[in-house]
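Please see the structure below; I have some questions.
Removed: one protein chain of the complex. Kept in place: all other protein chains.
Order of writing sets the labels: A, B and C. Residues in every chain begin at 1.
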């Protein structure tokens, strides 16, 4: 499995491609460095299990530790609510994507623009296209994906990974953030 | 200068990309392994100088040592003739490219199909498109480029290199072949 | 006012002398004076040009700005390129990424609209040849007065006979040539102007579709606005494989109707099966409900590889480009019948049927191009009858054992999955199959769109799609459903009945499920959505592959949507209008609400009608599997009328969404037609083009998008009830934007009063007036009176 190729073989990006998150530290550093991060979680978060733990739980931990507001897309809200976590917004993926391209948008709380958007759990090609929209039309924004597949249109992405490596990485990030 | 990106930034290839010739040995091995190599030399061969020696002289040496028939394209023939070297054919680049996609073509000498086509000195984007034609429509043929820039549509290509590194590489190939 | 028609007034002049010439026995046949007169005066914009409706488009586009989703970082449209458009770079022609994306959308819309228009042209030419240009238009007997709402609205003419449509298509072709030229390097430089032209292409597309469907309804005797159009068989399981089987694929029905005629006139209808895929199938069942529909576009590979079809007849559009090879694999002759798709076959149009049939039967040829539908009818039937007994259904699907053996070749390289548009976990399923467990493969069948990319990708040459289909053999045998055949247009009387409830909001909306089968999770989701909205007493329309998919699912009682819900255009109806070109009846219905119910002038009066539909008619299109360029132009035709369209996740590949910003209050001001003041109308409909991630998200969005600024309080309360209820059920919790959708206390649904009021309080909500909304300053009554 090639590390830094689009997971869907044909979704070839152009000259501008995501840097690889080879170690959790990198992701950790990026998140720490961000002044105003936001996380966008798609329906995949409910479907994936990482070593017995649902991805969604890992993400809740991450959001809590990192104090990152979470936008929940699609039909994923219930799973968050059930776990006692209140998303900052329920909003379709294209809607939050669209708002993020507006340099005048002051965020969900009306305070300030976001500088980092962390995506996870959207359908691969939809995440690909939305990240492409942000790559081209939100130059002030960095994007990252926490999926286990390479998303070339993000600023940073994991490589295509086995579920095992991915789980270790995610856990690494969450644990580091806890420091 | 990125090593394995198209020299012309926008000439992004798809999923199938050239392997890098990182050391002259690799090229050498490929050429030795080929049963029926052919070399296609474009007008750039006359224009480039590598450390005081014209590229064309290096190529003549290579062709002689490796007993590789040479097809000379464009307006390059005179320079070969002047150096006492008789190209196997004078033929436009698109013509030799076209013949190479014909599995029934038995080569310039009518004996057998070629299994390796070595390109050098075509205009970058023309070499790009012709190598693309061969990549898609000559599956039985391997292609290599000796230019100092990465050609993703070849089977093997040098990385984007400085003239100096490139010269060293070329010399390496020629010398190895002499063995 | 009198109207010229092509008819039979013949002026004979025995002798005429003029300065220029002298002639005798001159006979001039001119269009006659219609008895029926169309008293409606011409509106402001008959036959609009590229720029006529630009200001209307820009009004919509100001609210619904494109959110670009570049599908490629590059442009490769001319030899200056490729050009790198990342990071605000301009192409060699000076174009920006934004303009390039809109340009690509325009190109797709032009291709789509041309496809329908070219189809309409071929169909019309054929039907005029066969039935005469004087053949009257008849879409609904006496129940339909406004026979061609789009033609009247856009062109400002009232077609009476088939021949009247010629000039309509002339107009469409002229506009499409203009529009396509705009995509040339170095033409339009502004992204929004490109978008305005996309809307123009969409409008033209709907006119083209209307011509095509009205022509075939009128000439071929399709159901005429019939809510009780018959039910037809649907599904692989409905085919009697012991009989000779003909398969038709495509969109242009004449070859199929000729096949049926040939069978009928020879009393062979029960001796053979006529089966179809895609729109030709839908239209063929409108001609004879004895014909059978196999499935939407995605059923092509699986049906052909089942070996069942003995002869395959293709016409145009949505045909797999590898159909010739696939047909050859199962030894089924292929007949191509359209100049648009010749498949490289020898042209046998002018040969006698005997010879062609003989060549097919002897295997001398495996395919032929026959550009004469009548001859196709004869050749297809005779070949099928002759070949079936000796062919023995050359099946290409592996047996269970073969399947396991094939699966064992798998190296687990995952390239199949990486090629699958739906990222299906194929390699897991193959691995399991190698160990004898085929349930994973069987499960994939439901989500697979049948594209075959997994096979192309497999380095082990495992026929991945075939083993999926083979593993689901039992399912395919059980595919046996009923679908209401396409009824065509909506009756004027139906419009009159629902107009009030719709505009006043008692019927929460019209939801149209249209377009192709590029579904993220198979056909079933469309059926489920249809049923849910019908149950909630929306008016549900279907067409094209979605109409087929809507029927491919049974509820607990074993009934399909079409068996449960009536076919009438009413609350809780599921109205299959027909094939893709029948989509024009859906936009036509919206137009007819403005015209018949609200008595807005129709003729050449596009802006006012669109303004009406946009502000008052709660219609939403859903193209859950939108795949094609036609889907792009169909959607664009809805947008210009102010009708939002929801697509599935693959829809983001259309390069851009058109999204409103409910959080920007200033975006949602409208004129109050009573006062001329600009007042807040609320963020409704919120979006014009929206891709949903999941079926659930789509359904909730659809419920929201039926809201319109002029909803009565009662109507808004019903719409809110549906929206909130669906949100709670499908997404979880209350929606976060209720306060933006409630305008007055009276809007609040009684059953949800408490929850909602809590939110309103939190959000410091205050009441605002319900306007008489319009985006057009000229519609302000005060100024009119002044």
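Here, contacts are C-beta pairs under 8 Å (C-beta built on N, C-alpha and C of every residue); 3 or more make two chains touch, one makes a residue touch a chain.
All values reported here derive from a predicted model rather than from experimental measurement.
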Could you list, sorted by label, every displayed chain in contact with the chain left out?
-> A, B, C
Among C:453, C:487 or C:704, contact with the omitted chain is made only by C:453
Omitted-chain contact residue, chosen from C:343, C:511 or C:620 = C:343
Answer key for C:126, C:320, C:487 or C:616 versus the chain not shown reads C:320
From the list B:132, B:151 or B:169, which touches the chain that is not on show?
-> B:132
Positions on chain C contacted by the hidden chain, ascending = 2, 7-9, 11, 13, 16, 18, 20-21, 23, 28, 30, 32-35, 49-51, 54-55, 71-72, 76-84, 88-96, 99, 107-108, 110-112, 114-115, 117-119, 121-122, 169-170, 172-174, 176-178, 180-193, 196, 297, 316-324, 326, 339-345, 347, 369, 371, 419, 421, 449, 451-453, 456-457, 518, 626-630, 650-651, 653-654
On chain A, what residues meet the omitted chain?
-> 9-12
Please identify, in ascending order, the residues of chain B that touch the omitted chain?
-> 1, 7-10, 12-16, 42-43, 73-82, 89-95, 97-99, 101-102, 105, 122-126, 129-130, 132-133, 135-137, 139
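Just so it is clear, only the chains that are shown with their structure count from here on.
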Chain centre separation (chain B, chain C; CA means) in Å = 51
When the centre of a chain is set as the mean of its C-alpha atoms, what distance in Å lies between chain A and chain B?
-> 44
Residues within chain B bordering two or more other chains = 9-10, 12
Residues of chain C that touch two or more other chains sit at 73-74, 84
